[in-house]
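Here the complex is missing a single protein chain, while all its other protein chains stay put.
The first chain written gets the first letter, and so on, giving A, B and C; residue counts start at 1 in each chain.
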């Protein structure tokens, strides 16, 4: 699936609910599901600095595709992290670099992407794109 | 004359004019008239610290009465200084200590007595009373 | 306001309280971070800028005179409110943080030598911790830290033991912004004074809640910010005893604090101007005066009673939640409730409360040593002001319950 298709899928899943509570319940469920990062990577080295909830991110590169795993100590953050991984993990560096994460806005989670939000999600997207950039340079 | 009588005299002189200009013209004339302080007293020692216009004050004590001379480099300040001297010079320490300078308000010069006014007049009155206090202690 | 105080009347004076957040009525419980402002304060600043604005102190013109008089009258009002001996013992600053930095830098310069020490507590806000820590670092001096109990109380015996090490300066908070503890400052100041040590009290969390009499307390310095006491941002107070302020070197240079300048040297102005460099924020100072008058009109007794009710009720109601842990359970507590529920991250709880219109603060509250003590990363903190209601506590508690259900 293309990132656009995955994003549409997520939008459809969320559009079943009008209510913020149902949306957050779904997000929380997704947070519980997150394929957890390998314990060896849950170190300060893999920590994304955000103010309050901590996010760990790991990336690997196989068959010219970037694979991400991540974790967070806050479950809502983890839910959103999971969405980002669903969209970007397993994609090529170029696709990741070009990806627009606007779907978070469409499912009503825009405020979590504010640079001033204390959860480091914007830094996480930056970090994912940085990895993609590094792997792209390696390929060249 | 008592200080009250002198104050009344000054109020009468000023009440001839409604207009601020005439009042200030009178004040300026009075500034020109000031019995100037003896040159030997025009030193930093006799300077009253005010922000902008400098005021020098000298006091002497004869026959249980306090005599003031003063000068200022600003003529309006000098005019008001002259009024203060007219009221307080030649009076007994107790009279000076008890004197209320409210007449300045009645002749429309109240703002010059504000503690925040940059002309040191309030400090001058304080200093005059301080001298009176010192001479009073000497008498005792 | 007279003796009969109507909470609805009070609330009607705070425009910011009457708004919807995500279509829910705002329940504002982040008052320890900053309070909302009554209309009188907002209007005072509005009026200043519409009619009175001018730079002060050096102007002979009418607007400048008038603004200077209003500014100095505000100083006299503050001095009177906190019972300072002289108005010139009240220095206007940008806020509590600037006031503490001023004292740490200037009194530190005056008193601290290599190997000396400064005593603070482990419950300080960073603003009353880091300036002293860094001062000690610069001076090769030692920072002594008085720990607190699990309930959030300072131990006066340990305090005495640390005072025995002869610190040159003691600084601690009147009320903890994280734990809510009201410290026994009068006793603690007395103990320090027995050894001749000057004491700075961080009143950032107390001025909105408790009457302060600096002469009765006999503290050497007392600082607070207007914005935590219904006043504007940008204004705060450093009260200092004249005998200290007179000896201390200036902190910042320029503007009214200068007396005479020549190319080779400078002499400084008298108190309070010596410590007020640059153009002061006249509007904010007038707003602060109005805010303190507002507090006075409501009355510290009424405020104390009312807020006490709110905290007690909130604590009782929250206690029904399984696995809730409170941080700060002193018998002497001001209007702060810090807590965690089970393994739930404070960020998650705060996010869901926000969605329900309830504004609380989550995180370390700029008091990381407190978090380290409990081995946690943060708490959820609800803090109350005089305008909060029992009904708001109900909304808050049921929002917490709902969020906990969602997150469990």
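As a convention for this text, contacts are C-beta pairs under 8 Å (C-beta built on N, C-alpha and C of every residue); 3 or more make two chains touch, one makes a residue touch a chain.
Computed from a prediction, not measured in an experiment: that's the story for all the values here.
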item	value
Partner chains on view for the chain not depicted	A, B, C
Candidate in contact with the missing chain, chosen from C:97, C:176 or C:335	C:97
Which of C:106, C:173, C:205 or C:225 contacts the chain that the document leaves out	C:225
On chain A, residues whose C-beta touches the chain left out of the figure	51-52, 111, 114-119
Absent chain, residues of chain C that touch it	15-16, 19, 21-22, 26, 28, 30, 33-34, 36-37, 41-42, 45-46, 49-55, 58-64, 94-98, 100-101, 104, 122, 125-131, 133-134, 143, 145, 225, 227, 232-235, 250, 252-255, 258, 260-263, 265-266, 277-284, 347, 350-351, 353-354, 358-363, 366, 368-369, 372
Residues of chain B in contact with the chain not shown	20-21, 24-25, 28, 51-54, 73-77, 118-119
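Heads up, the rule we're going with is that only the chains that are shown with their structure count from here on.
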item	value
Chain contact topology (line, ring, star, complete or other)	line
Distance between chain centroids, defined by C-alpha means - chain A, chain C (Å)	39
